[in-house]
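Notes follow the structure.
Note that this complex is displayed minus one protein chain, with the remaining chains in position.
Here is subunit A:
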Amino acid sequence: MLNFHKEHKNLVLTAGGVFIALSILIAIVPAFQMQGTEPIPDEKPLTAEEREGLHVYVSENCMACHTQQVRNIEMDNVWGSRPSIPSDYFYSKKRMDVWRQSPSVLGSERTGPDLTNIGIRQPSEDWHLLHLYNPRAVVSASVMPSYPWLFREVDSASLKKYDKVVAVPKELFNKPGKKIVASYDALRLVDYLKYLKQTELPGGNVNDFIPALKKIQAERSESQQAGGLDGAKLYSQVCAACHQDGGKGIVGAFPSLVGSAIVNNADAEKLIRVVIQGYDARTDYGVMPPFGDQLTDEEIAAILTHERSSWGNDAAPVTADDVAKVRQYVEMELNK
C-alpha cells in the first residue's frame, strides 16, 4: 500500500502522475481535437498585409479590452449574425513565429466592443484611422487609449503621394503647415480590422442564439408586429460612430447632417442613394462606405426618417417603399 505520509517519492509521483493524466484528458486531447477543424468554404485567408496588422493587434495587446467571439446567447446577436464556430478562427489563430504563439484573440474582457464583425459594422478606413489617432475625436465617451505612435507629423510641403493623411479635427491638432500621416503599422492594423467579418455559412446563417429574457423577446416581436423600427436606436448603432449623436459630424472628417441640403431635400432619392451606395464626392471629408448590403429597406427608412426629423431638420418621412425603389434603380444602373 502506498504510504503517502512517509514515502515522499510515492507522494510526488502520484500527485504528478494523476495531474498529468487529468491534464491530457481535459486539455491536450480536446486541444488536438479543436486544432483539427477546417475553414468554412467561403472563409478568406488573411493577406500578408492583414497578417502584419494582426501582429500589431497583438503587440498593442488589443485583446486586453476587445473580444472576438460571438457567444450563442441572444445579447451577443449585436456582434454578429450567428454564434462563432471553431472554423471562424482557422486563418487568424496560427502560430505567429518561432517566438510567439497563436494569438488569443477570443479575449476575456469586453471593456470595448467585440470586434468579430468590425469590418462590416465599420468599413471606413478614415474612421478607423481617426479613431486610432484619438478615439475621443469620434466617440466622445470612449476610454480607449490614443495611439499617436502609429502616426507621424509631416510638413504639408513634404507630403508624398502615397501618404495617407488623417483628417484630425482642429481642436486636437492645430499646427499650421503640418499634417498627421498614418504610419505603415496603422494602415496594416486597419487592414486587419477591415478584414474582420463573419463568413456566411453555406446555406445561410442559422440564428441559433439561446433566447435572452422573455421580456425583451416579447418587446421585439411586438415592435416587429407594429412594423415600427426605432430609427434613433438604429442611428446610434450604425451612423453615430461617424456622424455623432447630435448629427453634427466632425469637421474635416465626417460631414454634419444638421441642416444638410441632401438630408433635408424634399426628394429623398439622393439621400437614400448615399446610404445604399456610399459617397466619395467631397475631398474635404472621408469616404462614406455603402450600407446597402448591411441594412434592410425598413431599417434605412427608419434611420432616414429619424435624421430628417431630428436636430432641427424638418423634412418628410421616408418610407420603405421609397428605399426599395431607389434600390431597384441602383441595381438597374449596375446591370447596365
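Following the convention adopted for this analysis, a residue touches a chain if its C-beta (ideal position, glycine included) is under 8 Å from a C-beta of that chain, and two chains touch if they have at least 3 such contacts; residues count from 1.
Everything that follows uses one rule, which is that contacts and distances are computed from a predicted model.
Q: Unshown chain, UniProt name, "biotin carboxylase", "Methylamine dehydrogenase (amicyanin)", "Cytochrome oxidase subunit I" or "Lipoprotein"?
A: Protein name of the absent chain (UniProt record): "Cytochrome oxidase subunit I".
Q: From the listed residues A:23, A:156 or A:328, report the one that touches the chain absent from this view.
A: Of these options, the touching residue for the absent chain is A:23.
Q: If the hidden chain were put back, which of A:46, A:144 or A:287 would touch it?
A: Considering the complete complex, A:144 is the one touching the chain left out.
Q: In the complete complex, the non-displayed chain touches which residues of subunit A?
A: 4-6, 8-9, 11-12, 15-16, 18-20, 22-23, 26-28, 30-35, 37, 58-65, 67, 69, 71-73, 75-76, 78, 83-86, 88-90, 93-96, 99-111, 113, 135-136, 139, 141-149, 210, 212-213, 216, 233, 236-237
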